[in-house]
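Every protein chain but one is kept in place in this view of the complex.
Labels for the chains are A and B, by order of writing; each one numbers its residues from 1.
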Amino acid sequence: MLKNFIICLTILLLFGFARVPFEASLTEDMREQNILPEKVDQLTREKLGQTGAAVTLGGMRSLVASLLNLRAFVEGEKAEWQKLEDTYELVTTLQPHTIIYWDLGGWQLAYNAAANVSLNAELPEFERERQANLYIEKGDAFLRKGSKLNPDDWKLDRELARLWSNPYKKPDPRRAIKHLDDAIDSPEIIKNDRDILRRAKFRELAKQPLQARAAFDFGRELFEESAHHRTPALCATLFALQNELSLNESEQIPFAVLFSSPVTAWQHLSNYFNSQVPQKLPAAGVVNKIRQLENQLEIPRNQSMINP
Amino acid sequence: MFTNYFFSSARIGIIAKHTFTQLSRMKVFYFLVAFALLIVGASFFEMPGGRIASDSAEQDLRMVKSTAMGAMSLFSVIFAIAATALLLPKDVEDRTLYTILCKPVPRIDYLLGKLLGVLALIFLSIALMDILLTGILYFRTESIISSELANAAAAGFSSEQVAYYESIIRQQGPTWDLQFGVLAIFLKAAVIASIALLVSSFSTSTLFTIAISVLVYFIGHFTADARDYWLYMMGDDFSMMSKWMSQLAVLIFPDFQLYNIIDHSIEGKNIPANVIGRLSLLTVFYCGIYSILAWFCFRKKEF
Partner (left out) sequence: MAKEYAVEIRNLIKEFPSPFRRKKHRAVDQVSLTIEPGEVYGLIGPNGSGKSTTMKALLGLLAPTEGECFIYGRNSLKVDSRQNIGFLPENPYFYKHLSGEETLDFYGKLCGMRGKMLRNRVAELLELVSLTDAKDRQLGGYSKGMLQRIGLAQAMIQHPKLLVLDEPTAGVDPIGSRQIRDLILQLKQQGITVFLCSHLLEQVQDVCDKVGIIFQGKMIRDGRLDELISMKGQKELIMSGVSDELLERIEKMIADDPQAKLLQAGSPRTTLERLFLSEVEKATD
């Protein structure tokens, strides 16, 4: 009996020695390719409680994360923002490479939570603003953490760019541009989306007076690159930048090239003035040109689209 | 008549088929009905509004997949342990073991036949569940895509963009990588079943076998951690005793963490064939060694 036991143990040990290097290298490869989940740390295990912990051992993290995500939605509905934040911490610890959870968490915090607390009538004005800013920063931190853990992903960078270019929050073009650059440089982004983001970068550059030259050069590059880039907004912005920089004719893009016809020019410039200029885009010479076109096209003042 | 008295695959096949029938007539398939209901229910589940339709679509699909894979994982482990644990004691108790061993049946054939019978049943059950999952995923994904395409057409997206978004949604639907995840579930169950067989070859009670197998399953999830300590972090913070203990644990207990590729396959991300190949090879070795050890303990057992 004892002899049997010793022989069995010996065989197991020998087999163990043989497989340890094989398993170690396989584990290494799998971790490199992010196939294996990272270890769940003690703190997370405690937060999950006993059943949750047992489940994560059994390889059901995905299920637990899905259910927690659901719980977070309910917490959001009930405006329990602290709980929501904790829940998303858990969810992203369990599934750090699932982009959508980072995305949702960031959105809930920076948009929903911030908006909600800013409307809280129970708090004094300054406190509302402080808390709203706090949640925006929390959302930002959350998204940045997700982006760092998933360096190949660009969608979180795009979300961060959106957050900092959003005119209704706390627009910060420099931060937005940094994130746009990260997204644009990502290896996984497709051409179409990249082009959209490049145009967004152009807009952000244009918002900064000190970057006018850089903005113009970049915008021109886009303009000449492809017809897809020649959106009304882009053309109008280039027009304004040209005026702001007081470029001489050889450097400018001719007006007739920017806008296909006077009517088109009038419409696009009027729209630009109404919607983009309030967002801090350049306005140099825009009003004058609009008036000039109105005269040229004999559009009566009461039919003008702008009201400066 | 057989001329090979040591090992015969035909004989193993007979015992395997017989074990399969025996277990399947134990009404175990009723569990599959419960599974089917669970996953069909999960598929009707819809996440409360995300910001955009494709967000909630992804979350819905994720919910279906994670529920199904979780249930498959749980079922296969429970069944692997419980079914294997009762096979030998049942034969001894019913004295049917004598009638088999008194035929020219080598004990290794008997053990392998039992193990393969259990594995065949687990495989079939998982396959059925997988078919159901794939079917539901397929229909759900297609319906999401067609509504997305309608939206995209209305919004004037380019065909390249549409194709791109379609491919993202498809990635969350039924993919080959998801199947690899299901395969990993089966491989894990195979290892646990062989362990249960080994324990039952020297144990006398079903309950004892189940308890030990569950314990080994549990410990096996920490083997990888112990191995990390051994290979990379053998600082002086640890006492000699704990170093020895962790080394011993690594050598003796299997590493079940390697099979936890479910989460990754649910992501829809790629699982290279190389990884699956190595995992399968490792599983074959595990089952082989545990079966040999089981035979070793069983061969001189007296009844």
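Note that a contact is a pair of C-beta atoms (placed from the backbone, for glycine too) under 8 Å apart; a residue touches a chain by one contact, two chains touch by 3 or more.
Here the structure is a predicted model, which means the values were calculated and not measured.
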Chains in view that touch the one left out, judged over the entire complex: B
Candidates B:9, B:96 or B:147 - the one touching the absent chain: B:96
Options B:105, B:210, B:279 or B:294, residue touching the unrepresented chain: B:105
Positions on subunit B contacted by the hidden chain, ascending: 1-2, 5-6, 11, 14-15, 18, 21-22, 25, 94-96, 98-106, 300, 302-303
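We adopt the following convention: only the chains that are shown with their structure count from here on.
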Residues of subunit A touching subunit B in the complex: 4, 7-9, 11-13, 15-17, 19-20, 22-24, 26-27, 29-30, 33-37, 39, 55, 57-63, 65-66, 69-70, 73-74, 77, 95, 97-98, 100, 103-104, 107, 190-193
Interfacial residue positions of subunit B with respect to subunit A in the complex: 47-48, 50-51, 55, 58-59, 62-63, 65-67, 69-70, 73-74, 77, 158, 160-161, 164, 202, 218, 221, 224-225, 227, 231, 250-252, 255, 257-264, 266-267, 269, 271-272, 274-275, 278-279, 282, 285, 289, 292-293, 296-297, 300
